[in-house]
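Only one protein chain is missing; all other protein chains are in place.
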């Protein structure tokens, strides 16, 4: 492709803002349209980000011939339908986590994209976060020996949008929301060996008034290369976003902390605008972060996906990867529901992961 | 008791040196004898630490009327017999982890001490480590709200003494050796609610040439107050001892790191005598620790136990606590052997924890 | 001396509380009396700390035959007279920084103690702080090579007692208050080579409404062994006490932080009793310290001074050391007043250091 890749955004909330800002930094892309169903949202978004076209119906966006790539920022329960529609319209697709609500949907999406010969690209930004990329290089270089234990955790005090609290719309709680990151992080870090088993500990520790879903979870994964991985996810951790990882190997160990580990250590008696996502007050001590979307890897991720479209390259993270992640999430809820280690591959007809935990028949 | 408490040490290896040094700092105690079976060891130890009497047979030490308290520094498989003998001789007893090899032994020890009206005091030093004591005060004060998740990990690159590698003598691997610390730490931190379940992930990742036992383990405990606890233990982590804890609550979170979190950050092109236990080389960057036995709580622990004897007070950590820890360790090996969450109370006739993991019939 | 060393405290404010608590931890000392002029203060202090005698007139305390050692916690302008009186009464003396108001006073004090054959011991606790003791061992061991640059800073948001703000009573500002610590720290760390020059930058940056004295200062010292030392002192730094040191040598470097570098990292939405001296609010992030008086070295310092009296040993820090510190402080104010490096030895008849800065004639 000799020209810039033309992008349509579907969605106008938190994550779509990140997409728009990340795409602005890509010289090879231009965002040409945004679609959002609530009257006024797409228009305001388009004005704010200098996007020429705005629509309320995403089907109209898919009809725009000039668009090469659509980036989805819609609720989980719409992922499947929008993906299938986009594939039918011949658009390449960038999809956020979690892939969709269940494995049948996942299969439909993969088949639809394969048939339409469009790329289904899975936006696991941790695989592009520059500190974690360096961590993987350390492991790949042999600096740490054979991996023994890999850890990753993501913690904050609860999601931005209300639909996350409704297990019927979200499919699950914090494991569904943030466990996805950890699972693909582990696979990528370890070179994608098969996952052989999953164990999960889940609880609704603080937000039982708001959700039936899990607000704290621990996942233990075993890999075919004998490494163990531990994920910690929380929707109850105050004091701002926490995202950190560790790799323990037979010859060494490495600790990488994306937020506190990069921050300016600040004390302010009067406070200021913003320290970090979900930080709460900035009066007193805080950990001031900078250039968040670059440091999380969103810029690098979008540049990569645009490059994949422009030069017809295979993406680093695919729909097939997203399906494995979803399978692990289902297995995790099964484990939480049974108190047992669940071996993979795991097949299930459950409509959503949550049904395997508290709703077991 | 109007005079100093008179102490006899049984053992002359690594941990007995710590006992002797900790007791030197207690104005209320004097060490009057040491017993160690290998010819020459007790004598050398006594000379080094200025102890008046040295013996090869611990029975002779137990016969010394002037001794009030014995502190055991012997292999795990001797804990039961020496304790029973000491109780019969009317001595108060300080016992290191793990309590003994199995639950039948534990019961014998508790009964023997109760019958003899001597104190059975369990030396879980983490309950006295000043940073962790402060952490508990934070939690108890309400600063962190209701506890949701408590974590503790202890990691180094393998034990000092060779008998740890032999599962027949040690009873298990790293879970048996260091998981004990975590379990009692969690109970103490949370105010000793009942433990309702245990899950364990174990592996022999690096030292399969030396041991059949676990050299890496993850434990997940559920408590009756709904808190979850996660322990990580490792015998494969290079770069020096690591001991850290976290308390996540409904109103806050606290991170306490005993080693890196207290150290002098040092770069030396030429190296020096000692950075921290099991640090390996001190050339290049290292994390220099200071006053280790004070910071681990050994001094405070011994002062407490001596005070309990002197003023007939109940110890902070008892033989009953030690038995709960051992029950959890057995349950952990059962879990690792079955891939299931094990509910407590857990009864077993197993001769040692390891038999429930790889040796299951 | 076969019995405990009997101690009298003169003073009942902040520092005397630290003295009392530190002395409680010394098995070789007992505090037998406290004197404080304000009616009721000594009595309340004695009750709180279990001290048998309390007096309003320190002369009465000096008349008590059973007292071996007096520990002074009085304003700077009384140091000389009380020391001279105590020496005349045959008491050994522990003196806080700064030694006194001027060099003539310092000479009187040294002569009085020498003549009376009593020990004049200078309470520079940084020479006993266990982390800094370890730092000195690193340097002495050769781990860092030849010292090139030594740094120490002490910063908080202003002194406890109001007399510190009055340059006529205090003699100076933050350099007089806290620069003393740095100067003796440098001398001790480097093995007490001669100081060849002093340069000082002083300012009244924030508290001009309260004081004419310096509330921020930078000192640069040159030593006869060619090392340079830099001290930073501040009475305007919010967020809690800061005390840290660095040693840069030809073969390495070491960083030691007494407060943030030892703390529990805490987030509390509701706050708690105490994080660290002068921390302000504990709502939000804070750095929780533990066992402060031990970690600052007060316990070890008092134990050492008591031991010096008990066994007639030379103290680690003497009146002569205190006089050198005071000479450097005078030279620093001279430098701030002239904008020049001041070479040592420095002689001056100034009544107090402050007179050499803003009050120059």
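For clarity, chains are labelled A, B and C in written order, and residue numbers in each chain start from 1.
Rule of thumb we're sticking to: a contact is a pair of C-beta atoms (placed from the backbone, for glycine too) under 8 Å apart; a residue touches a chain by one contact, two chains touch by 3 or more.
All values reported here derive from a predicted model rather than from experimental measurement.
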item	value
Touching the absent chain when the full complex is considered, from A:14, A:272 or A:343	A:272
Sole contact to the chain not displayed, among A:97, A:131 or A:207	A:131
Residue among B:98, B:213 or B:239 touching the omitted chain	B:239
Residue in contact with the excluded chain [from B:44, B:269 or B:316]	B:269
Contact residue for the chain not shown (choose from C:121, C:253 or C:356)	C:253
Where the missing chain touches chain A, by residue	27, 130-131, 133-135, 138, 141-145, 251-256, 261-273, 282, 288-291, 294
Residues of chain B (touch criterion as defined above) contacting the omitted chain	238-239, 267, 269, 280-281, 283-287
Residue numbers in chain C that touch the chain omitted from display	146, 148-149, 155, 197, 199, 201, 203, 205-206, 216, 218, 220, 222, 226, 228, 230, 232, 234, 236-239, 248, 250-253, 339-341
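By our rule, only the chains that are shown with their structure count from here on.
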item	value
Chain whose Cα mean lies nearest the overall Cα mean	B
Label of the chain whose CA centroid is most distant from the centroid of chain C	A
Cα superposition of chain A on its sequence copy chain B - rotation in ° rounded to nearest 5	180
Cα-centroid distance, chain A relative to chain C, in whole angstrom	55
Gap in Å, rounded to a whole number, between the CA centres of chain C and chain B	39
Sites on chain C at which at least two other chains make contact	267, 269
